[in-house]
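Take a look at this one; I'll ask things after.
A protein chain is absent from this complex, but the other protein chains hold their places.
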């Protein structure tokens, strides 16, 4: 039992944090909001700066040319990406698609883009329910329409499901399909719908393996949303703490009022106790611990609630200024709202937790 | 539309309040706690003082010798009784049993004790569920065992159900049965179980009429619990406001701290908005408005939540002193806890509200 | 105690309902209030309301009203929300400024402004807050100095709702520079097209310009546009603040209609089978809590209206009311977004080839401002504690 990051893990996280500080400023996000054409704000240099740190190859075994690391490293990196509301598919690529590719037994060819091709990948067409993934891809003749794709315009590859004859998992090339943009309140999520053609070349898995990988993909998406929510929480609370320490009303900083203190203290306590649950779930997932599903639902439910609370009190403590488009708060708040609901909200994950506990108890002798 | 009490109604309420101030002090309640033998603390003078105001005859038509008034008068009286945590079956007698007797068509003989016999009555053996009353009376040979009777040792009559051959409503004489005491956290609720014998003489109604009256009885019990909760809320908040204005810490009254202010303000707001709902439900019931069931569930859900909140913040704002047996707060708080759960807690009443709305919508053309 | 409406009330209701059913534009037909085009769309509808004498039912007939009482006003509002009437672009004028005008304005002022306010010809914005005076209105620094025949106003106001497109502004300025806090303030009625007025629109959360910063550089306002007495602006302004927080701004129907739609949304949400805990039931309780609060607000308003009609005034209770309606509004819309789940963030087809916020998301963003504006709920809780419960001031 040693529940903390290693020095190496912290160094890697801090390196990523430093790169993000350069390449993902509030100004960059404001620009993306201002200029929301389908391919706008796409920052090849930003993605390359992250890619060059090897993050997308993190989960790839060393024997295949990757870093041979796992979720214990990546979880802290995703948290850092959340802190700046990164508008790139970093968690999607490194936390979901690449590990699924590795687990699917896909060969070197499939992994290559993520080793040295600048590859960015995402997923879509599936949502979380307490009883399992719900497939939301729709057949369109020989093609498949997959909606709900995050960072769609920033991704080269799409992990998606075709369910024509039983569920199949595919890795589609976005440029080969037709991409249409969906407008989210958080423009920087760059949601989209891809209509693509399943082929032998795109097929990753069928039958039970496809179902297992799909379960894993949704669990991974939930966990990495939770990690980003931690970062968002922290960023909102910090931004607000600075603001209320400076902003004066009635001749004193508003942060000296007990009501403001208690709002922020409450949010901070929630964050403080959500964080270990997210890290523990990353450990469970990386070590294939039998409690991984339980731990991911625990993590997502706590992180979603913490983020809702942090968003609520941050807006309230900012007062009217937080309600403006030009202030930075909304950049964080809208992402927090979206991720809190994405891949199962707090309630849905608590529902799954109860299902798991109930199943466990019915197996045990009474 | 004139949503307020008449002068006469307010005078009646204030008269009752004055009598309660004399006959039901915190000291009286402490004594009842201290001396909790089955028949202890029974205060004939207190009941007689209330009886002499004619409250038990309030619902009896003038032609039968009663006051010919209704729930619009009684609701404010029950609120006043709640304010002092009255340990007598005032709401049970005047708010539930007598109106049911009147509605059942029972003759003068049945009503007589409540006109000039000092009669006190209560009910038991039934609980609220969102889908209707659940009968909790148990057959015991020819006898019936009825539990969950409030103010059992203070009541001469018991409105109870026998379900041997279809539900029947009876008015049993407590002295004719065997009464055993049940211990509640709130000793002053004087809960009990009566084993009694249904006879032709006790039978009030059978068949559909019995079912209808049972529905009404449970609705009435819920409404009058809500009214008492309003009084309890108000009393807890007032007691606490006085305490925090006097009690000093860090050299100032604790009531000057914003956290304490906001706790109490929150509770007061909840009370402020629960109150009209309780009064409106009394009006609906008295005027046989079709929304009466809806309005009672609305009232009980709001009053239960308001009382839970008032109890919570009152204890917190009192600090350790509120946690002691010798302080008055627990007299109010324990009653509030009990009544908040009794006759359907807030959630159960919201569940019934949703059932009602769903039924309504399925009837309406879409 | 009587919670039924009279036959006259019922007739009034039916007349309003008939007109509204025939005239309220379908959802989305008017463009967003917070755009220049939408602002005009909404003014056209205000004119229709005015012509049919529905825009300000409680006002004197001389200014386009019907001189009806508070119950009729509540009935009209119920019908307006029931019919899905659009947001009122003239709201700041008719609900916030007008009650103050009727209390403090000269006959000439009433003559000059009220009918145009009622018809939407002149839209008013509010000039309350300043960068350093948000919740603390007494900290106002914008000043007015006397000049021949009037005053020269200088300073900066912010969070002026409707400020981007409005014709006139009402607000308070410091006329006695030596006085502090609540003293030496005066209430002015200001033309937005006067020389020296500069408007900087502020985009709100959804990117649209619901409010503005307004800069005043020696803006001339004639003596006849002072409302009330010189130096008495705080008292006059507090009358408006009372209206803003009190019952007049927020018709209960706004919440009961939204809550009813929320229940519809709940009942239309598919139940997910295959597991024992039904999350729809878990959210159902949150939905019904919001529904119950909307109903409670309605009944509370009827009780308050009865008091008002019988001559009582609403004091600190207005603070309790403001806390309650603003939090109910958030609760209703938050529950809806929870029901919508992952799709809550998505915009919907606006019927004009673009997308727009869904009704629920738009309503949520709007609701979020409730606990902040018109005195934050933190300030209101202080008022409830100190004035309703007698707790000591800090």
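For this structure, a couple of remarks:
First chain written, first letter: the chains are A, B and C, and each begins at residue 1.
Throughout what follows, a residue touches a chain if its C-beta (ideal position, glycine included) is under 8 Å from a C-beta of that chain, and two chains touch if they have at least 3 such contacts.
If you're wondering where the values come from, they're calculated on a predicted model, not measured in any experiment.
Of the chains on view, those touched by the hidden chain across the whole complex are A, B, C. In the complete assembly, the contact with the undisplayed chain comes from B:338, out of B:57, B:86 or B:338.
Across A:187, A:220, A:268 or A:318, the residue that sits in touch with the chain not pictured is A:268. Only one of A:85, A:298, A:311 or A:333 touches the absent chain when the whole complex is considered: A:298.
Listed for chain A, the residues touching the missing chain in the whole complex are 1-6, 9, 72, 237, 241, 244-245, 252-253, 255-258, 260-262, 264-266, 268-269, 272-277, 279-280, 282-284, 289, 298, 301-302, 305, 347, 350-351, 353-354, 357-358, 361. Contacts to the hidden chain, counted on chain B, fall at residues 33, 127, 129-132, 148, 182-186, 189, 191, 248-251, 257, 259-260, 315-316, 319-320, 323-326, 330, 334, 337-338, 341-343, 345, 347-348, 350-352, 354-355, 358. In the full complex, chain C contacts the hidden chain through residues 277-282, 284-285, 288.
By our rule, only the chains that are shown with their structure count from here on.
The interface with the largest number of contacting C-beta pairs joins chains B-C.
With centres defined as mean CA coordinates, chain C is found 40 Å away from chain B. If each chain is reduced to the centroid of its CA atoms, chain A and chain B end up 52 Å from each other.
In chain C, the positions touching at least two other chains are 378, 381. The set of chain B residues touching two or more other chains comprises 257-258, 262.
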